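Heads up, one of the protein chains got dropped from this complex, but the rest are sitting where they should.
For chain A:
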């Protein structure tokens, strides 16, 4: 309390009218600066219209042969594709299943129709001869075809069709 009284006395002792009448005191300049800055940011500063980051470019639909599909197995940072009855699906989002080390890894980059139809994920379900004709699945029964249809429907719902699979030598046919 002593201190307060002492300061009050000090200030009271100052001559009255000691404050400057000028506009350009440091306090006024500071406040004026603040005022002008706020005016500028609130009223005058133009802001460009809102923008979103650019979209991912669309994947170009293309024609694969068993050989050109092969690299799309998820290794070396490649996306994971697999083919079902001539349609190539981008299953990169299901990388845990279809990518390297996943339970369905054998299908990555290959024609998976027969394996899905038979419910088997073994190597021998894949077509060995990459340059030969595509698997026609002609020897499969009704149950297997139904299972395959189920898989295909699920794929079409979940994944994008990014291309079609044609045997080597027929790529030009539409």
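Going forward, a contact is a pair of C-beta atoms (placed from the backbone, for glycine too) under 8 Å apart; a residue touches a chain by one contact, two chains touch by 3 or more; residues count from 1.
The rule we apply is simple: contacts and distances are computed from a predicted model.
**Student:** According to its UniProt entry, is the unseen chain "Trafficking protein particle complex subunit", "V-type proton ATPase subunit a", "NEDD8-activating enzyme E1 catalytic subunit" or "AMP-dependent synthetase/ligase domain-containing protein"?
**Tutor:** Per the UniProt record, the undisplayed chain of the complex is "AMP-dependent synthetase/ligase domain-containing protein".
**Student:** Hey, which chain A residues sit against the chain that's not shown?
**Tutor:** Touch set of chain A with respect to the missing chain: 7, 11, 18-23, 25-28, 31-32, 34-35, 38-39, 42, 46-47, 49-52, 54-62, 160-162.
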